[in-house]
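Every protein chain of the complex appears in place save one, which is left out.
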Amino acid sequence: MNYITGYYTTRFGELWDKSLFDLVEEALRGVLKQNNLESSQIDAVFFGNMLAGVLENNLHSTSKIAEILKINVPIFRSEAACASGGVAFNLAKTYLDANPNQNILVIGAEKMTDYSPEETITGLSAAASGEEQEAGLTFSGLYAMMANLYIEKYHYTEENLAYVSVKNHYHGSLNEKAHFRRKISIENVLQSPYVAYPLKVLDSSPISDGASAVVLTNNQDIAKKQKHTVTILASEVATDTISLKGRKNLEEILATKNAADKAFKKAKINREDIGVAEVHDCFSIAEILAMENLGFWKKGQGGERIKELSTMYGNNGDLIVNTSGGLKAAGHPVGATGIKQIGEIFLQLTKQAEKRQVRNVKYGLAHNVGGSGGTAVVTILGI
Amino acid sequence: MVGIVSYGFYVPKYRIKTEVIANVWGKNPEDVKKSLLIAEKTVAGIDEDSLTMAFESASSALSSVDVDRSKIKIVLFGSETHPYAVNPASTILAEFLGIEKNYLAYDTEFACKAATGALISAQGLIKSGYSDFALITGSDKGMGKTHDVLEYTAASGSVSILLGKDDLISEILDFESFSSDTPDFWRREGIRYPSHGGRFTGKPSYFYHIDGSSKSLFKKTGLSPKDFAFAVFHMPNGKFPIQVASSLGFSSAQIKDSLVVNYLGNSYTASALMGLMAVLEKAKTGDLIFLCAYGSGAGADSFVLRVTRNLEKRRKEFVKAIKDKKYINYPTYLKYMEII
């Protein structure tokens, strides 16, 4: 059995005072301190990050972490665009499956605000195919295409999408570490400027800095002695074409479906058992598609179901989604998101979620996507 | 006999009206229109250049005939707004058209007569047996300094001509060229906008060289203006071609169809050739067409063309095609021309 025994996250936001590795250091030291661990007790580190190569000209981050913590153990970096964090976690869990008695760290981090929006948008386009980049399709453009198809096929409007942002901003107001802490209205969303039609600024997750880290172990004794312990029931990765045009259906993310099916099978539980979930809402449409593709909602019904706001904290729904504020309000420092999502489920299951604590949750799910759906990671945790 | 096998033209979709420009600079629009005889001009989009326009006109020319592209061994690209100062656009064009690789290519420059000069050289190469066909393009995204008269006239467009020796729509019966060193209009390397000598561009330049070239050709061929159904001259504005035609002895009826400058502006190396496009829409078998292109710096190439009955099967609609247009305002014009 594999366990998560600790979680620390920096604030997400425009963290001008901190460089990428300042953030990495803060998260690593933070999680070690919380668990009363010395860096010498760590057997391996897994690091998820997307843009350090493109924006910072750093492609040996693993060695940089060794320098920071003054350790010599194996350190690995994963690359999967926005799913880098989730994939790092998956690789860490697989490492635990293969190596007994390990205490390991998984950290995701991203520094995005040192650069102009154009440079960052260009950097994020690295998640898209060369042809998509050449056609001037930004990352938002790809999700905008999916939104357009979805809206047209199921006869929804931009208003349906806006409910996602409103819900997640409300959650963000309950999360001290979130990038955005203010609530917004449907009108606010509909009146915000377009980024790529029909997606507007308030349909889109922001450019944020941040780092999040978790401690994993497969040592039963250590796990039992920790104040907070959660069991990793499943972590599955699935991939698909990098090009949106290569997918079988352009308005669904098949990789999500495949990863979810594998994860639920492994965990031996059903969709109804999940009480709290962190899904990948890089854009409002993405949360709707995620709910459908993960199997929580029927295909095509997402636009209607989101309006019920049953997944919003405080509405007594059976499944509360994105209590952290999601990517939209908590922020989306790309490589950190996958870990933050898992960390949020950890907080919920161990009753540490304070103002946004969902009651009586036994199982939680985290869903992390790379690019327009080229990679998906689904993780199921239980207590 | 060498001549035109097929032809193609391309005019960008956008137009800006003379009055829109005049109003920006506080000039009386009617005065400007009256003095230049230009109501509007073409503007190429921000992502168009002489090469992309040449591809359109050349594709059109090649679509009219079933030519084995490996037999097109001459590709010449005439422009004043070449995409590069050093790098042949002729090979970029040829490659996109699927012409490869045993061919001669080069880019030509002689202000507005870069393409007609190339026509003359190419027909010589065909006559010598080097190639069965030659593809010649005149293509420009004409620049004019803001608040200058060129702003009203400099336009965008492209014309492509496929020369050959069989199955011609128009024979090139004869030609002549007249050259001198006359600095009426020029552009230094690295400088964005051309400069010109004002009124000096008239009598000692445009008129002197067209006159010299035309009269030389009349003498050589024994022909005179009355023998021609149509006459086409380079059109830097709407007045000069009318004046030079008249001074040579052509009637207004002979040149009226060619005066595309009135509603398209002056597309530099494509200017006279665009006038030819308008005329070919109307010309009949056996018609003689007089074509004289002028290039600043300066020189003039004149041609006697005779229309064959093949024009009928390859004739292209011109007047209707150019009606597909969209008017833009001044800031959009500046954006498309990358002035801002």
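We just call them A and B in the order they show up, numbering each chain from 1.
Operating definition for what follows: a residue touches a chain if its C-beta (ideal position, glycine included) is under 8 Å from a C-beta of that chain, and two chains touch if they have at least 3 such contacts.
Keep this in mind: contacts and distances are computed from a predicted model.
Think of the chain that is not pictured: of "Competence protein ComEC", "Ion-translocating oxidoreductase complex subunit G", "ChsH2 C-terminal OB-fold domain-containing protein" or "Heme exporter protein C", UniProt labels it "ChsH2 C-terminal OB-fold domain-containing protein". Interface note for the absent chain: among A:37, A:149 or A:383, the touching residue is A:149.
From the options A:245, A:268 or A:355, the residue with contact to the unseen chain in the full assembly is A:245.
When the omitted chain is restored, the residue from A:34, A:94 or A:122 that touches it is A:122.
Of the listed residues A:106, A:195, A:312 or A:347, the one in contact with the hidden chain in the full complex is A:195.
Touching the omitted chain from subunit B are residues 13, 45-49, 51-52, 55-56, 59, 83-84, 92, 95-96, 98, 326, 335, 338.
Looking at subunit A, the residues touching the absent chain are 116-119, 121-122, 125, 131-138, 140-141, 144-145, 148-149, 152, 193-198, 244-246, 250.
Here is the rule we use: only the chains that are shown with their structure count from here on.
With centres set at the average Cα position, the gap from subunit A to subunit B is 59 Å.
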